[in-house]
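Right, chain A next:
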Amino acid sequence: MNNPFIVLPVIFQLFVAVILMFSWNSKNLQKLISVIGSLIALLISLLLLIQVRQEGIQSMQAGGWMAPFGITFVADTFSALLVLLTAISGLAVSVFSVGSIRNARVKFGYFPILHLLIMGLSGAFLTGDIFNLYVWFEIIIISSFVLLTIGGEKAQIEGAIKYVTMNLLASVIFLTAIAILYGLTGSLNMADLSLQIAQVENRGLVNVTAILFLIGFGIKSAVFPLYFWLPASYHTPPPAISAIFGGLLTKVGVYALLRVFSLIFVPDDFLASVIAILAMLTMLTGGVGALIQNNIRKVFSYLIICHIGFMLAGLGIYSTIAIAGAIFYLVHDIIVKTNLFMVSGLIFKFKGTYSMRLLGGFYKDKPLLSLLMAVPLFSLVGIPPLSGFWGKLMLIKGAIATSNILIIAFIILGSFLTLFIIARMWAAVFWKDGAALPKKKQIKYFEELKPLKRKAMISSIAFLSLISLAIGFGAEWIMQMAIHIAENLMDPSAYIQAVLGI
Partner candidate 1 sequence: MIKTRFLSNLLLSFIWLAVTGSFSFVNFVFGFVLSFFLMWLISKDRRENKYFYRGPKLIAFVFFFLYELIKANLQVAYDVITPSFYMKPGIIKIPLTAKSDLEITLLGNLISLTPGTLSLDVSDDRKVLYVHAMYVHDRDEFIADIKNGFERKLLEILR
Partner candidate 2 sequence: MSIYDYLYYIILPVLAVSTLLIFIRFIIGPSLSDRVVSLDLLLTTGIGIITIYSIHTNQPAFLDIAMIMALIAFLGTVAFSYYLEKREKNE
Partner candidate 3 sequence: MNEYVIIGLSSLGALFILLAAVGVVRMPDLYLRISVTTKAATLGIGLLLIAAGVYFNEFGIYSRVMAIILFMLLTAPVGAHMIGRASYFTGVKLWRGSKLDDLKGKYHPKSHELASEHETKENENQ
Partner candidate 4 sequence: MEILLVIIIGLLYAAGIYMMLRRSLVKLIIGLILLGNGANLLIFLLGKIVKGKPPIIEETEKMLGELYADPVPQALILTAIVISFGLQAFAIILIKRAYKVVKTDDLDEMNATDEDL
């Protein structure tokens, strides 16, 4: 099977980025290209998912070199689904950027880099080669690093330094792990590695290598105690950038963890308990962190950590149901976190602050908008049947099946903290009377924007809210996929077959 179509989501983004670079001097053209490009990318990803669902796992051997000799790209349901979600988030952020990103940034390559970031994410989801995964990670790091820093003042730069240092440390650890894998097996193809690593007699070394992967990807997924870069940086860049970060960056780490710890390494008891403990502490850390924040973007940042704990718990429990839960949660979280950072951006556009203490009065002034923003907020909480609920349900199912009451307790704690925090935020930002804040000169307020820009911002939020609702109410659809994905992760023979033909 050699289906070149599966790299199209990646290549197409590169193509769009190149075209954008060529239109360097025309801001409006760039915006147009970006939105149209993102739309087409969404279509492509949708077609890919449909194809994978209908015809099974697709693979492409780049350059026609049969695996494991070339670089293999593999689209199973997991990858295709994540690529689709990336495209959805990408489209939303692109549209949101049209409304919210300053022209000065557009002049300095905002859009090309945004598309290259999305390309990197899609590439990471699709690749079947461990070193190629490293390369995709690097493109993600550099593009996010650039997006985070450019045009930045103090806070942004400080955040970026922390962000990039820890992520580069993660890369080095990852690279070290790849070196060891190569030393042990002589292979880089993940499917091939799956077979080769099973034959390594020195299991101790395999376990040590697994630790390196755990930490490397753990840093990227912002797991306790490796998460520090996230709260230090996510609240600093323009909201459109926070949105794509919040939605996708950590998720790629989670994806990598799930993939590597099912395909290449199967966690032994020690590792599984380490993962489970980390998951619980991650929930706790994210939850309590969010609890004491006042800046809404910081609240969301910590909640990302908290919810990464949920996904990690799925891996720690390591059963089909639990992993399906983690995957469902992943799907939900990508959409909702992207949306929430856009929501925070919109709030800022109205009031000129992210501080909950100062904000207020939305519910009275903007009832429809409040309703719109309530969708991602309460989806995040997981008020059933909104999207956040289903993954959690599956996780608890998985934990019950293994009688892991402690994990349940932490999931309950994490969920409760999320509920409390969001409800409190609702009370503070929407219910509380908003004293009219003094208008700051350096902020362009929502009312001052052109109608097209306003519509762009609101429609992107509406778009993702609709998707969230669809995930919640149409849970069956995602659930089938999540279970299918989890089954395929637990038994990767189909994946290996699709790549190596054995």
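As a convention for this text, a contact is a pair of C-beta atoms (placed from the backbone, for glycine too) under 8 Å apart; a residue touches a chain by one contact, two chains touch by 3 or more; residues count from 1.
Candidates were picked such that all candidates are chains of the complex that A comes from, given by their letters.
In this text the structure is predicted, and so the values were computed from the model without any measurement.
Candidates 1, 2, 3 or 4 all belong to this complex, yet only 4 touches chain A.
By the touch rule above, chain A contacts candidate 4 in their complex via residues 131, 134-135, 138, 141-142, 145-146, 149, 152-155, 157-162, 164-165, 168-169, 172, 175-176, 178-180, 182-183, 188, 231-233, 235-236, 292-295, 298.
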